[in-house]
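Sending over a structure as structure tokens; questions will come in a sec.
All protein chains of the complex are present and in place, except for one that has been dropped.
On to chain A.
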Amino acid sequence: MQNSQPWVEKYRPRKVKDVAHQDEVVRVLTNTLETADCPHMLFYGPPGTGKTTTALAISHQLFGPELYKTRVLELNASDDRGINVVRTKIKDFASVAVSTGHHPGPYPCPPFKIIILDEADSMTEDAQNALRRTMETYSKVTRFIFICNYISRIIEPLASRCAKFRFKSLPDDILSTRVLHVCNEENLHLDTKSLSTLGSISQGDLRRAITYLQSAARLYGSSISSENLISVSGIIPQVVVETLFNVCKVGNFDDADAEVSNIIAEGYPVSQMFSQLFELIVGSDDISDEQKAKICKRMAEADKCLIDGANEYLQLMDVASFTMRVLSNMSQQMCF
């Protein structure tokens, strides 16, 4: 089943120096490879910027394939990670001593183990607290690498024990070079327009870009247009969003109702609609700041309702009607 392997796995950089655009991190880690010593580390940044890749690459480069299994413990959010796991599994693994003897081969094999906690921001606060002491007690033989999207969800005592590295979102040109590299390897043809579309729909997330590329290649063959990319990505075509916005500007309730029903019938996901509508409204010039703020506030509320499982039509209709009222300066207070 070689061909069914996702391209994100297939083209994941195997060496730290191949990681795109994260120069500082790469510099520090190359240094680590030479001195064979490293601090606890905390990688944070938006998804698809190479955090997991870097963590895996550094552990592979430090230990090589043979020792990797015994020296590295990788836990991510799909594994159970309650406080019990911290107390048993992590502690057991951390407390095992390692041989300091020199191992033959090209790998540095430093005398410590690595525990990678992927998506650490989804760990409970209790579990994080239980880690504090474990980290210090076994710091001679164990290094921790925490990976998370939001550093604010990591409790302060843990964060202060680690060297923090921020992973920057990838700019368009670097994203394009990586995508083109994949295209060359897979014999795909991608014109400049679709390349820029891919850049804009993936918003600096390389994993998403490559996943879209693979889905489009599977569905439409080797020549991919920008429409194909948009259709696999689940992005709503801009013209649909603009139509809705324009209807709201005109302010006729029945037209808006028809348009919203149409959007639902076409099967566009409403949460996606909100985020695209949000961008359109924030970016438009002919609305005052106050109006923008009001609309955005209502949109945030509706988004929360959607997560609670509310009906998509009603929520979108509510936002549309509120937008109409704000734009035509009707009273937003309920009059009755």
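Following the convention adopted for this analysis, a contact is a pair of C-beta atoms (placed from the backbone, for glycine too) under 8 Å apart; a residue touches a chain by one contact, two chains touch by 3 or more; residues count from 1.
Keep this in mind: contacts and distances are computed from a predicted model.
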Protein that the absent chain corresponds to, by UniProt name, given "Replication factor C subunit 5", "Putative rRNA-processing protein EBP2", "LSM complex subunit LSm2" or "Elongator complex protein 5": "Replication factor C subunit 5"
From A:Pro65, A:Pro106 or A:Gly267, residue that would touch the chain that is not displayed: A:Gly267
Among A:Cys109, A:Cys148, A:Cys162 or A:Val232, residue touching the chain not depicted: A:Val232
Residues of chain A in contact with the chain not shown: 1, 3-4, 77-79, 207-208, 211, 214-215, 218-221, 231-234, 252-253, 257, 261, 264-272, 302, 305-306, 308-315, 317-318, 321-322, 324-325, 330, 334-336
